[in-house]
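As you look at this complex, bear in mind that one protein chain is not there, while each of the others sits in place.
Moving on, here comes subunit A:
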Amino acid sequence: MEAPPVAVMPVTGGSIHMMEYLLQGSVLDQALESLLHRLRGLCDNMEPESFVDHEMVFLLKGQQGSPFILRARHSLDRPVAPWHLRYLGQPEVGDKSRHALVRNCVDVSASHSLHDFLLEMGFRMDHEFVAKGHIFRKGALKVVVFKLFRILLPGNTENTEPLSLSNLVELSVLAPAGQDTVSDDMRNFAEQLKPLVHLDKIDPKRLM
């Protein structure tokens, strides 16, 4: 009995040209329930998935001007799940009529040694926060409604306080570069959430 041959080559590389299309907005705590109710109706998953995540933002300072930023995120309510490492590039300055913010995105799932490994690579933690909220899906669209919490003592995720009286709403899609119809779909979906929340493309550079 011949055993099936095993894969010869290890799989190397991933996709370098994945882009994140993003629209953001916010709602006050009082309006949260109405928004969740509407999202439940519009989106695929009947019961929204809730999450509690701890995110740490790491910087690597080199000889170049701006430091390299990586975001390491892990779940506090599902501790066995792998850590998630994310690189986000600069927003693409392109077509002004494009409805969403577009930036290069590299997502890596990693083991629990990620924090120590990043420190060994030379990264230093810049800031951290806890995010608690809900996640919805509609096809390729992902809607995340969450509240940010400030960590009072470094490393202690039990002791947190809310950053504000509102919740951040993010509508995003991960797609290969060049698919501009994605932002049209996102705009159409965002229209259905008005007037509960206004989702816009917000250039992070303008906030600094």
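Going forward, a contact is a pair of C-beta atoms (placed from the backbone, for glycine too) under 8 Å apart; a residue touches a chain by one contact, two chains touch by 3 or more; residues count from 1.
As a convention for this text, contacts and distances are computed from a predicted model.
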(message) Can you match the unshown chain of the complex to its UniProt protein name from these: "Sodium/hydrogen exchanger", "OCX32 protein", "Glucosamine-6-phosphate isomerase" or "Mediator of RNA polymerase II transcription subunit 20"?
(response) "Mediator of RNA polymerase II transcription subunit 20"
(request) Among A:Gln30, A:Ser111, A:Asn156 or A:Thr181, choose the residue that contacts the chain missing from this document, as touch is defined above. (result) A:Ser111
(message) Tell me which of A:Leu32, A:Leu85 or A:Leu101 is the one touching the absent chain.
(response) A:Leu85
(request) Just the residue numbers, please: which parts of subunit A touch the chain that's not shown? (result) 3-16, 60-64, 68, 85, 87, 89, 106-111, 113-114, 116-117, 120-122
